[in-house]
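Complex shown without one protein chain; remaining protein chains in place.
All chains are identified by letter, namely A, B and C, in their written order; residue positions are counted from 1 within each chain.
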């Protein structure tokens, strides 16, 4: 899911929790005050929304199948974010804990490779689209 | 921390979050309705409290040092729990995501090995102290 | 292959750094429909050399990543996907 509003860890927990699941793993990606030694004032996330949602869904389905998970929730912010704000929440649930950790890490790793979302960093020396230039 | 009251994921997030951290990882262990094929009605956690708190603190310190984490929070319930209730929450924060996942998994793995907490399962066929007998 | 579609300039959507290079949320390239994604990429690099300064860029066709050998059809939604940076 893409959202212009703050993301809620509790909502993600409610979505994935189930009586048959003993292990829930969450990853929360937040905005850091420093990147590559440069002070960051704020960030902007831009998404090619329909394709981003499709790619996120593909990752969730792949993670469920590959790690035998019960449920996967993947929420990403768009728009302007301040330092400390939550950019992404991955939540997965599973019978046991090992696949929960593996599945959660798989989801965030894949998101960073394939989902068409772009991050623009605002620093004292100007703005930069992350990962764009060598 | 040991607590007889419900554990809060939001409290754990507030404790570990920091502007220098880009990755937070959480593990939530909940009570499953089935264990080894047997229907579980509820559980009781008993702790040797002062030593449990000491061992939990040792694990948190070890995880911080070993994985270079910013903060570690480790909350475990005591008393009677129902199916779906949260037994344990591990929360860790780190600059980057890889050590966050590794550190979080280390903490829950170690907790299950060394922290003097015992789980008694109530099933239709009686009560069982988990792991106690072959 | 519709001769007219072939001649109609194709609208290509631009996000992130691509939007900055194009100077807006889209650009037009003609002579693209009916050709491969590879030839679209070549046209793009010729008309907008700044795309060559990026680490890489992908092309999406109808909300899916496209292969270089895919054929671009008139009516497709074509999007330039600069290096992604979610999370």
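Convention: a contact is a pair of C-beta atoms (placed from the backbone, for glycine too) under 8 Å apart; a residue touches a chain by one contact, two chains touch by 3 or more.
The structure displayed is predicted, hence computed values, not measured ones.
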Touched by the hidden chain, restricted to displayed chains: B
Sole contact to the chain not displayed, among B:18, B:95 or B:120: B:120
In subunit B, positions touching the absent partner: 29, 45-48, 50-52, 54, 76, 87-88, 108, 111-120, 129-134
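Note that in this section only the chains that are shown with their structure count from here on.
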Separate pieces, if any, that appear once subunit B is removed in thought: one piece
CA centroid of subunit A to CA centroid of subunit C, Å: 27
Gap in Å, rounded to a whole number, between the CA centres of subunit B and subunit A: 23
